[in-house]
Structure formats: structure tokens, C-alpha cells
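So that we are looking at the same thing, I have put the structure below in C-alpha cells.
Here the complex is missing one protein chain, while the rest keep their positions.
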Amino acid sequence: MSRIDVNKTYKLFIGGAFPRSESGRVYEIKGADKKFIANPALASRKDLRDAVVAAKTAQPGWANATAFNRGQILYRMAEMLEGKSEQFINEIISLEGVTKKAAQLQVSQAIDCLVWYSGWCDKLASISGSQNQVSGPFYNFTTPESLGVVAVFAEAKPSLLATVRALAPVLAGGNSAILIASENFPLPAISLGEVIATSDLPGGVVNILTGKASELIPWVGSHMEIDGIDLTGVSKKQEEELRLAGVDNLKRIFRFSNTDHPERILSFMEQKTIWHPIGI
Amino acid sequence: MSDFEYANAPESPAIANIASNYGLFIGGKFVQPKKGKSFNTINPATEEVLSKIGYADKSDIDAAVKSARSAYLKVWSKMPAKERGKYLYRIARIMQERAREFAVVETLDNGKPIRESRDTDVPLAAAHFFYHAGWADKLEFAGFGSKPKSLGVVGQVIPWNFPLLMLAWKIAPALAAGNTVVLKPAETTPLTALLFAEVCQQAGLPEGVVNIVTGDGVTGAALVNHPDINKIAFTGSTEVGKSIARAISGSKKTATLELGGKAANIVFDDAAIDEAVEGIVNGIFFNQGHVCCAGSRLILQENVAEEVLDKLKKRMSLIRVGDPMDKNTDLGAINSKEQLNKINEISNAGDKEGANRWSPELKLPSKGFWFPPTIFTGVTQSHRIAREEIFGPVLSVLTFRTPAEAIEKANNTMYGLSAGIWSDKGSKVLWAAKQLKAGVIWSNTFNKFDPASPFGGYKESGWGREGGRHGLSGYLTAEAKVNK
Partner (left out) sequence: MIIDGSEKSLRKFLSELSPVDQVGAEARAAMLATRSIKTSSKAWAIDMAISMVDLTTLEGADTPGKIKTLCAKAVRPDPTDSTVPSVGAICVYNDMVRIARSELDSIGGNSVPVAAVATAFPSGRASLAVKKIDTQDALNAGASEIDMVIDRGAFLSGRLMEVFEEIRTIKELCGNKAHLKVILETGELVTYDNVRKASYLAMLAGADFIKTSTGKVAPAATAPVVLVMLEAVRDYFALTGTKIGVKPAGGIRTTKDAIKQLVLVKETAGDQWLTPDLFRIGASALLNDLLMQRMKLRSGHYASANYVTVD
């Protein structure tokens, strides 16, 4: 008799730990071949609340780490992802039903994307900050700072690449993230939690929820300690709902095109301008 | 004691040729509102009517937007950027030529001291046009991609605290980036915007590039909700800003919002105390405290609190309150009865909640709207006067023991527009500047503005920046963002 596989239990990732949903709910994920793959957690609004607490707590430490340090940790994520490539390739194949070659390409693109954003961490102020030539005896400069807690709705497919493409820029800018994984293609996102947990990223900087976006969206939109939303992965109708609810604390809300661009980082950063007199 | 009392030194109102009534400025001409409605604008220092102003309703807004769209499509977006810039230079120059007239009209309509309109508002407004004129043909080097594009027609709604300056903050970058505009000045301060319309005519600006529609909140809402507007730029209260954000949440419109503030002004014990006192005064009493970034929460290190308050009170006793047209006036009239009521209401709450109110002894004019320079001591974080934007000459004083406590108190607000730091120790200044959650940090200075310096808030103080390279991006298409 052949060996029975030891299957992974797909759980949430909150505050650096892998809890089940406090609601005890799960939902079934089937592969492209319609066969059962896993029962990931169906996160509740209380899970979201816990994730925001973790994200809010962890964010200042992450933002105050040196940009060099943040870059190293994103690079470390790339290293860890490279080491776990096989696992992700298999997940992508079974979920998306793509060829091995396509899955391999997606994983390598995701790794390269992390490397690319890793290199941005300590260059953001150089390209987006400025020294401003004011007419008076003042030194005046503008520099980008992290926004805070950002909720990320990545596109469903390509499942790993879209997730990394949305998450990496949020992290590069010194924010913490609540990643709401795609409802139908969540496994690479959940497994990314394992990459993150072994990448020296402080617990709570990334939190991953699985379940129904539609159930979480009202709570994400109205949560007063979420500062920004990347809603690239939500529908037009959900976008309107998020934007309307997000007005309560004037969340910074954006949808991005399918590209890697420093604007994705800077959209979730605030520009701070500092004046100081020049004198003796 | 001496008899060195400053005699009246009034600026002459003769230079201001205020017409008895004004229409709307649409398509390069002054036109009567379609429904023929109007409202009065008054001098808040005397309550005298200055002029009758056309009231724009939905149909007028529609005409203005059509004119702006047509100007955008047919003229402005097709014009070489260099030529666009030259119009802005012309406008800047004409504003400089007519600076005194602008200053007088601004002071009459707004109530701010002539010294401030003359030395701050008008020169800065002209400087904004001059600065942005230079950007018009250099946008591809501004760092927003090699082919940055204008957005189209921009609807702009501005407040009454810096009527002309806010107009300049809005119109100059919008035009430089290649957009056309429909701007609604505040109900109580429309005059300098209408004077600006004359400047556009003198500059030969193509018809419809700038349209000025006057009215009230209903007029503003009609502009915000007009379907053919690509972008809204608003400066005003957080409450109205949020209602605008809601109104456009389901549309394709983007927005820049410059909203309220409750800035902390932190004085450390190693500060240059005399200059800090000046900064505190400038921070809260500049423009009657009608400043979104006003330093309305003074956060004093306990071991110098007594000294600073003593000096502050003496300094406040020197503030000259009265006729805004007097060149020696430091604190003018409150802009409207409504605003005066609001200041009174929150200040009275300060009394009720147990804070101690102090104002220097002075006689306020009998006509017009006035409020004395006021400080509240014994304020705690939970008092309304420590949390709500008062938008008047009222300062709440809190104390702290350690730098971390100062930052914690400073950041304990939904706002994040500006903050002040007073310390002679460079490393401490930079430490505090980094910790403060605010878009503009004034260290060892306060309420400084410059067209080259980005301005705008964190948190609920708004979206985006105005001024500088960063301010341009609000009027250009983004590369990686998908338009709604």
C-alpha cells in the first residue's frame, strides 16, 4: 500500500501565529479537477478585528526599522519562497489547473517581484522626496513615511503572483498589511504565511485572512484603524462599497494596474514636509 | 508711562473699485445667473454690504462646466505647454501689479488685517502662479512618468479663510498641468475671486479656462455632483470634505482634500523661548486663528510652562485687535456671525468643562464680529477645546513631562495636518519630527507657506498634497493607478 500523504491544514495567519478562525468555520476548496484540496478558515469580522490589532501593534516597529533592514527582510522572503518553490508550484497547478511550466514561471516571477520591491525600500525618499527651495531662510524637505495598516485585496489569478505583487509594495513602504486572500484561489496566499514566518518579518506585519471577501468588506471599509486599501482584486460594486465606507476615516483607497511600479508603494505612504530655520 | 499710542494708520479703501453687483464668470465673461438670484457679501468688521453677488444654481454650474470642457477640448489641452505657462506668468505679474487693490479687497471682504493680506496672502498668491507657470512646460521631468497627462475639467471649492491664496493654490497647479477649472469661492468671501476673473480677462486667458461661480453650499454640491467633472479639489472642513468624498465614491472623479486640523505646538524646555512665544502667537492668532493648520494645542514641557505662559500672556497683551484696515492691526474681525457663534460655543464648553479662560483686557469694536485672543489653561486631552477644531483665536494649553508623552498627546487626534516643535537641540527636533503624524512639521517656526513646499495632511486632514512637485501629481494622470 502506498504511503498516505500528510495534508496541510490551511489556517489563518495573525500576529505571526497560525490560528483557526475564532468562528470555527471553514469552507471547501476544490482544485481545477474538481477534487477536494483543503478546508481553509472562513474568517469572521472578529478575525479581522484581531488581525487589525496585530497589524496596528506591529506597524511602528516595522516602519522604524531601517529601510536597509526592511529591504533585507523582503529579500529574505524571496529566498524563502525560492526554497519552497515546489510547494507553490504544486498548489498553483492544482488550484489554477495550469501547466507545470506556467506554474514555475509564476513562482519565479513572484520571487523576482519580491526582489524588485526589496530594492526599493531604501530608495523611496530619493525618488519621491525633495528638498524644496522656499523663499526664506529655511531648510525645507519632504520625505515619504509609512501610512499605517493597509488592507490588501489582490486579484484572484495568477494566485501567487497577484498576491505578492500587491503585498510587497505595501510592506516596502513600512506598512503592515491585512491580506484578504482570494476566495477561490487562497492556498498560495496562505502558504505565503509560512514564507513570511521564516523571513524575520516581525509578527503582525502581515496578517492573512481567508474566506468570503463579501463578508469582510463592510468591516474592512468601516474599520477606523485601517488606513488604506488596495482593492485591485474586488468587483466594481465592492469597490463602491469600500470607498463609501472608507470615507469615515478618509482611507487611502486605490486600484492598480497589472504592473510593478513604485507608485504602488508611494500610494500607501504619506509625504511629510519639514521646515527648519537656517541661522546661527 | 508714555503716550506712545499708535495713531490710526488706515489703508485707504479708495483703491478698491468694488462694483455694486457681480455676475458669474463663465466663458470669459461676467454673466447674470440664469435664475437671477443673488446674495450680499458684507464687511465682517462693520457689517456693511460690500456688493451683491450672483447666486449660481445647477443650470449655471452646468453652463460653467460646459464652458470649461469646451475650453479644455478646443484650446487648453491643445496649446503648447510653453504658451500655457506664459499665461500663468502673465497672471502672476498682473496680480503683483494690482497687489494693493487685492489686499484691500481681501481685507474688506474677509476681515483679516491689511498687514497680513498685504504681506502674506497676496504676495504668496502671486508667487503660486509664478512657481507653477514654470512647471507648465516641464511636467515630463516632474517624476510622474515621461508623458504625464492632464485630467480634464476640475471642480474646485475653496474656503473663506484665505480666499485669494486658496484660489491660487487651486487654479495655478490645475492650469499648469493643463486642466481647465470651475471654481467656487466661499459664500462670505467671493470678491477677490471675482477680481481675479478680471485678471484672467486682462491676461487674455482663453475663454472658459477659468470659470468662477459664486454661491453657497448648495452651489458647491452642484459642482461636486456635476457628471462632467473629472476631479474635485476642496479645501474646508473635514465634515464637508467627507460629504464630498461620499458623493464621489461611486463616480470616476478623484479628489484632493485639504481639511481640518488641531495642530500640536510642542515647546521643549531647551527651546529659544522668546522665539517660541512668537511662534505660538503666530501659530494661533495669525488670521484670527482661521487657519486649518493653526497651532491650536500648545503642549508645554512642565518645567518651562510657567515661564512660557507668563511671556505669552504679556505678548498677547500687545496684540492689537480692531479695524482690519489699520496697518497696525494684528488681529482682525471674525469672518462671519456663524463662525463667531461656533467659536463662542466651543469656548463656552471649555469653561464648562473646567478649563481656565484668559484674554488680555481690550475693547472690542461694537459693530462687526469679534473675538479676543484667548488661551485656556488647565486643559486635558478629553476637553472639547483640545479635540475639536475651533477655527478661531483660541489656544488650548496642555503640559507634558517627557518627550514621549509630548508626542503621544500630539498624535492623539483624528487630524494630522501640521505640528510645531520648539527645541534648540537638532537631534531632538528631528526625532520629534519623525514621530509626529502630520503632513507639515514646522520646527522652530510656524505657519510658513511657500509654493515650493508641499502642504497637506495625514489621517482625516485630507487626501493629497498641494504645492511643490508633490502637489502637481493631483492634477496629472497616474501611471500605475487605475482610474475609478
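Chains here go by letter, A and B, matching the order in which they are written, and residues are numbered from 1 within each.
Please note the rule applied: a contact is a pair of C-beta atoms (placed from the backbone, for glycine too) under 8 Å apart; a residue touches a chain by one contact, two chains touch by 3 or more.
The model shown is predicted, which means the values in this text are computed figures rather than measured ones.
Considering the intact complex, the chain excluded from display touches A, B. From the options B:Lys327, B:Arg357 or B:Lys481, the residue with contact to the unseen chain in the full assembly is B:Lys327. For the chain missing from the display, the contacting residue among B:Glu48, B:Glu140, B:Glu239 or B:Asp274 is B:Asp274, taking the whole complex into account.
Counting the whole complex, the residues of subunit A in touch with the unshown chain are 137-138, 277-280. On the side of subunit B, the interface with the absent chain consists of residues 1-9, 115, 119, 270-275, 278-279, 318, 327-328, 424, 444-445, using the contact rule stated above.
The criterion applied here is as follows: only the chains that are shown with their structure count from here on.
Centroids built from CA atoms put subunit B at 37 Å from subunit A. By the touch criterion stated above, subunit B contacts subunit A in their complex at residues 127, 143, 238, 241-242, 245-246, 249-250, 257, 259, 414, 416, 429, 433-434, 438-445, 448, 450, 452-456, 458-460, 462-463, 465, 468-470, 478-482, 484. Interface residues of subunit A facing subunit B in the complex, by the touch rule stated above, are 127-128, 130, 132-136, 138, 140, 142, 145, 227, 232, 239-240, 243-244, 246-250, 252, 254-257, 259, 261, 263-264, 267, 270-277.
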